[in-house]
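A protein chain is absent from this complex, but the other protein chains hold their places.
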Amino acid sequence: MPRIPAQPSPMAQPRSFVWTRRVVLTLLLIFVLVPVYVMLSSSLKNLQDVQGSFRWIPSGLTVKPYVDIWKTIPLAHYFMNSLIVSVSATLFSVAVAIFASYGVSRYRFPGRRLFTVTVLSTQMFPGILFLLPLYLIFVNIGNSTGITLNGSRLGLIITYLTFSLPFSIWMLVGYFDSIPRDLDEAAKVDGCGPMGALFRVVVPAAVPGIVAVCVYAFMTAWGEVLFASVMTNESTRTLAVGLREYATQNDVYWNQVMAASLVVSVPVVAGFLLLQRYLVAGLTAGAVK
Amino acid sequence: MRTNRVFAATALVAALGLTATACGGGSNDSGGSKSGGSTKGVTLTYWASNQGTSLDNDKQVLTPELKKFEQQTGIHVKLEVIGWADLLNRILAATTSGQGPDVLNIGNTWSASLQATGALLPFDSSNFAAIGGKDRFAPSAIASAGAAGQDPAAVPLYSMAYGLYYNKKMFADAGLKPPTTWAELDTDAKKLTTGGHYGIAVEGSNGSENIHHVFVLAKQRGSNWFDSSGKPTFTTDANVAAVKQYVDFIADGEAAKGDAEYAQNQTITDFATGKAAMMMWQSAATSIKAHGMTPDQYGVVPVPTQTAGATGDAGVTSMVAGINLSVFKSTKNKDAALKFVKFMTSTPEQKILNAAYGSIPPVTEAQNDPAFQTPDLKVLASVLGKSAAPLPQVPNESQFETLVGTAVKDLFADAAAGKSVTDASVKAALQKAQSQMPPS
């Protein structure tokens, strides 16, 4: 097993550890991949075969579902909606969270505790309780200001960004706390303002945390069903609700559901792969300490 | 540098967000607020339900008709097709905020509930006159458009009825004729259950399907699920017997145990692939065909009754299934909306639309069209005209569907797991459902 000196445990690994790793990770790999395999193989069958008994090796393969998915529902349109909503919500959410976490982590002020407790407690609000009130508020804002929040992507973006905000703030406060204050004090002495210290010292050192928070914020927005089902219309519908349209009045197009899910997940997984580099790069930033 | 990049990204996203607002949120702009006078140039918003093989298919069916309407009247109709998973929630949101479509489709079993909210325009005599009169519609279809004794909250658009679908070859091979009584059906089903094939298939985990069947089975015993004052009467002996008869399809082995978990129309799959010889379904022609079974391979007869040739309540073989068309009361374009309703329920449109969806026109005049003279649709149309009854038109219908539908589903699960389902256990389940009904 190749070993790189920079890795955390500089000890020869006992056989027991290596074996545990092989066994556990293999089992996990199976657990994770079996449903993915089912999706893949089902997406290559015709509808009759999908509805029949499961077989590991499909008897006949067809790519027709991959052609049909675009016609059955406006998949590309929903995908764009989801992408715009999720990416915007993520960027805003992380930006807002960075500022708030910096404030909480680096300053002592009256109301600090109240703020963190309040923000965290919003995480407990059952969505069902405030879905309808929020909808009514959006409608009323639209009536009085002309800003269309209900049914628009903007409304969804604002809603989703607050969904991920509490956890993002909590996670980042933890990260910022672990970055020695001396570093940003030094930066301030060098002539940076508090903002300079935040963006030059604290943010770079917290890259792994920020990336994790980004992924989380993105996925929160990406998968949300309940609010999207009420607050979107035909032109703003997102994937999470749109995919359900493969289940129609008369039939569930299993093969198309699976094909569409795989197609829309490829860019997301690819994005994850890209972000991995930053997660690893975070190691170097951590070495500053 | 980093700072700048963040700000640049934020600005970009803000721009994206702004364009998003610009093209989003169209469902509320119901055009100019013209009430009375000319309806030309008005834009109506119309929420259609999913009737075809996909939302896209619905659009293809409806768009040319809406164009025709625009040519005739100068009224533009903005169409949004909404899947069943979202439709009720969208209507709910529209009701609470008062901002909804002008015209919309509703499942006809929702009629009384939505009527109770007061969100829908009542079809009083003048509104009916505006769309060409009430007596153009089949009476049973009108009866499923709102509570008795009140002006209907909707007009019927597409109608459907349940029939007993049977596999001709399997029946011929076993030397059987399609059953007319439940006793016959039980005997036939047991005979047909051999070698991996089953007599009948049921959609055991679908609450609505369960309700539709136990409603008919109870009706045949002269029992209703609500008394005349709208109070639930779930636990009458007749209702218990009805539920038990239905659940016994699995308990007695006439239907596969696996049917207890069916909720995605697997019943049709089983029927079309010959796994089950019979099923009770509404207007299934399109789906059966999609699964590769041709129309000459199956037949349709009315659902059996307790005794042969029963009439009146005892002869009811189906609930009145279908879709109604409603006008949102808060519409600013009532005249235009009524013109649209008149168009959609006109005889020529009824022929086109119902033929496209495989349903039966609730407008009686349209039923003569050759499109509805196929053997199966003829049977279903006659069921609709003679032996179909509307589900209870009470405001608490949805609670009834949820609670009793779930109770039947859980009883199916018991039966499939080999637990015995007795009159007592059925009664206990119904009692529990009834005690959770809100006081009305």
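Letters A and B mark the chains in the order given here, with residues in each chain numbered from 1 onward.
Convention: a residue touches a chain if its C-beta (ideal position, glycine included) is under 8 Å from a C-beta of that chain, and two chains touch if they have at least 3 such contacts.
Throughout what follows, contacts and distances are computed from a predicted model.
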Protein name as given in UniProt for the chain not displayed, "SSS family solute:Na+ symporter/cation/acetate symporter", "Paraquat-inducible protein A", "sulfate adenylyltransferase" or "Carbohydrate ABC transporter membrane protein 1, CUT1 family": "Carbohydrate ABC transporter membrane protein 1, CUT1 family"
Options A:N46, A:T62 or A:S261, residue touching the unrepresented chain: A:S261
Touch criterion as defined above, residue of A:L47, A:L165, A:V203 or A:A217 at the omitted chain: A:L165
Full-complex contact with the absent chain, from B:R136, B:K244 or B:K409: B:K409
For subunit A, residues in touch with the removed chain: 1-4, 6-11, 13-14, 16-17, 20-21, 24-25, 28-29, 31-36, 38-39, 42, 51-55, 96-97, 99-100, 102-104, 106-107, 109, 111-112, 115, 118-130, 132-134, 136-137, 158-159, 161-162, 165-167, 169-171, 174-175, 177-178, 187, 190-196, 200, 204, 208-209, 211-212, 215-216, 219, 222-226, 239-241, 243-244, 254, 257-258, 260-261, 264-265, 268-269, 272-273, 276, 279, 282-289
For subunit B, residues in touch with the removed chain: 1, 3-4, 88-89, 92, 95-96, 98, 113, 116-119, 204-205, 207, 256-258, 260-261, 263, 395-396, 398-399, 402, 405-406, 409-410, 412-414, 416-417, 432, 435-436, 438
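What we mean here is this: only the chains that are shown with their structure count from here on.
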Residues of subunit B that touch subunit A when the two form their complex: 2-3, 6, 9-10, 13, 16-18, 20-21, 23-28, 50-56, 80-86, 89-90, 92-93, 96-97, 99, 264-266, 268-269, 273, 284, 286-287, 290-292
Complex contacts: residues of subunit A adjacent to subunit B: 47-48, 51-52, 71-74, 84-85, 87-88, 91-92, 95, 132, 135-136, 139, 142, 147-155, 157, 195, 199-200, 203-204, 229-231, 233-236, 241, 244-245, 247-252
